[in-house]
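What you see is the complex with one protein chain gone and the rest in place.
Which chain is which? They are A and B, in the order written, and residues in each are numbered from 1.
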Amino acid sequence: MARISLDHLRHAYTPGLAEAGIYALREVDHVFEDGGAYALLGPSGCGKTTLLNIMSGLLTPSEGHVRFDETDVTMLSPEARNIAQVFQFPVIYDTMTVAENLAFPLKNRRVPKDEIQRRVADMLGRLGMTQKGKRKARGLTADEKQKISLGRGLIRSDVAAILFDEPLTVIDPHMKWQLRSELKALHKEFAMTMVYVTHDQTEALTFADKVVVMYEGEVVQIGTPEELFERPQHTFVGYFIGSPGMNVLPCALESGEAVVSGQRLRLPAHFGPAGGQMAQGRRIELGIRPEFVSLVPRGEGLPVTIERVEDVGSEKIVRARLGDLPVSAIVKEDASLPAEADIAFAPHALNLYSDSRLVDTTPGAARATASGRTA
Amino acid sequence: MDKTFNNRAWFLVLPVLVIVAFSAVIPLMTVVNYSVQDTFGNNQFFWAGTDWFTDILTSARFHDALIRNLIFSGIILAIEIPLGILVALAMPKKGVWVSVCLVLMALPLLIPWNVVGTIWQVFARTDIGLLGATVAGLGIDYNYVQDPLDAWITVVVMDVWHWTSLVALLCYAGLVSIPDAYYQAAKIDGASRLAVFRYIQLPKMGRVLLIAVLLRFMDSFMIYTEPFVVTGGGPGNSTTFLSIDLVKMAVGQFDLGPAAAMSLIYFLIILLLSWVFYTVMTNVGADKAPRTGGEA
């Protein structure tokens, strides 16, 4: 078990790509604490699998260092790093039995026979597969195979960390929940550092203590699920997490007021100094979660045209247009919808972005409860 | 794939049936006809019953040719299969070199069989051939025209040259279908190179390899043109394989009865082998569907 530090990692797949400035990983500098459960979340192609493979040693980064505790492992092979990885598609050795599959990594490391037997029996029990130990691994279902791949990692009790690369992709939906809770239980039991790559926000938010959001080869935010919801550090985080995502409204700042699509909006007092610091030529945007947008009678807020209303069960999503900007709002299911309405933003939930990054207004100014939508 | 039952599909198969029946069934009937008759020329035939079959099955000539052929098939399988696997394993997995390798390796497969024979006939001659002259230059007494062992070596090397690529290409096709994750998982599990071969590559190549073995066995069992051009079945009868013997008997000596009986026996052996092949092939198809479904 170990703390994993990523020290200024950059990676391009070929020198040619590096010269062209095309990096799969642009700059990652981060520490995964020992025993933590992390999720790497991002859309396809954001570099999360690249990062995972650099940690496991399947890839050597173009620049930067990977450290396990204090040891620099950048140039070490996966085997020498002592790491476990579970892949998107279950990898099992077809010709071996379930028990032989589990014993394989130990055998390769020349663990004594009786020790192997003891640990395999123990692991079969933990995975709930004692009955299937003698079966050929070939005929098992996808989730059983995935459990075996996980077991092959966990059986080496000394692994530095266990890495998951979208491990639930091929699992049937009804088994996903079960396997995920088994994963969580195993994490509690073994207290290993776990890093879980996914593009599914629900998976990431339920599995991890801390979520690392990646976008275009960079880490854009690291935080607890609540932090990601309330204070997205980057407009992408706001957009990617939550359903529907955060409203991002381009605006201009003029003496404490924001001009959004020709409408003036009084900014909360704490925005004052931040607004003043804005350099010219930056792209300024206001971000607000639909949860904090309310519909008010005409004349009390910003005038909008309501385009459609989606009923999603416990609440309604109102899709409206503020000038030519789309705005979403979430209202209670029983709320009445006036034909002509204005919208109002909860002041504490307004975020200001300069070139997509959060402008640091007074910290802690807004810590409203996150209405449970993060789960 | 679940297929629907529809007997009208027979209409779609009809053209194939007509063509193949014309070129297979009618000639085969002729053969059967000859195999049970005797002739003294002048198109006069007599019923000979199963005499020819007994003759052939008990003749030393047929036994010798059969044994020679089996030994030949055994030797070339023992060389071509491991060599083919080795080449496939060492081939590059991506990049332009893949295409270059594939094309160059397939080249011998596309050469007319008698030209293959001609190439080796020339190449192995001690006076004008590169190989023969080199071997002779090393002080080795080598002459495939007179020495049976040298003739065998030449024919075997020629077949290895001609067909190993088939094994290599099949194995390569099996190898590239293995997802990268398997190799990565094996690295993480600390598997040795040998273990990767034993537990990942060999099992995944298994079916393809079986196809390669069967194809090579059957084709080598029917080999005719290449050794005929190089050695003409000689020296003596030392490289007279079944097909060469059969053509000698039918066309050379015009012994239609025995030749026909031998054809049928020969064909029955092939039929048996084909059945094994068919069982393997259809099982490959059956196994493949759930496998790709589970992993794709």
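The rule is simple: a contact is a pair of C-beta atoms (placed from the backbone, for glycine too) under 8 Å apart; a residue touches a chain by one contact, two chains touch by 3 or more.
Going forward, contacts and distances are computed from a predicted model.
Novice: Just by its UniProt name, which of "Transport permease protein", "Ubiquinol oxidase subunit 2", "Carbohydrate ABC transporter membrane protein 2, CUT1 family" or "Quinol dehydrogenase periplasmic component" is the chain not shown in this complex?
Specialist: "Carbohydrate ABC transporter membrane protein 2, CUT1 family"
Novice: Would you mind spotting which of B:24, B:57 or B:149 touches the chain that isn't drawn?
Specialist: Counting the whole complex, the residue in contact with the absent chain is B:24.
Novice: Touching the left-out chain: which of B:113, B:183 or B:197?
Specialist: Checking the options B:113, B:183 or B:197, the one contacting the hidden chain is B:113.
Novice: From the list A:39, A:248, A:288 or A:349, pick the residue that touches the absent chain.
Specialist: Touching the chain that is not displayed is residue A:248.
Novice: In the full complex, which residues of chain B touch the absent chain?
Specialist: Given the touch definition above, chain B has residues 1, 3-10, 12-13, 15-17, 19-20, 22-24, 26-28, 30-31, 83, 86-87, 90-92, 99, 101-115, 118-120, 122-123, 127-131, 133, 161, 164-166, 168-170, 172-174, 208, 211-212, 215, 218, 221-222, 224-225, 229, 242-244, 246-247, 250-251, 256, 259, 263, 266-267, 270-271, 273-275, 277-278, 281-282, 284-285 touching the missing chain.
To be clear about the criterion, only the chains that are shown with their structure count from here on.
Novice: I'd like the Å distance between the centres of chain A and chain B, where a centre is the mean of that chain's Cα atoms.
Specialist: The separation of the two C-alpha centroids amounts to 56 Å.
Novice: Considering the complex alone, what residue numbers of chain B touch chain A?
Specialist: 179, 181-182, 184-185, 187-192, 195, 199-200, 203-204, 294-295
Novice: State the interface residues of chain A toward chain B in the complex, per the touch definition above.
Specialist: 53, 56-58, 77-79, 83-85, 87-89, 91, 93-96, 104-105, 108-109, 142, 149, 152-153, 170
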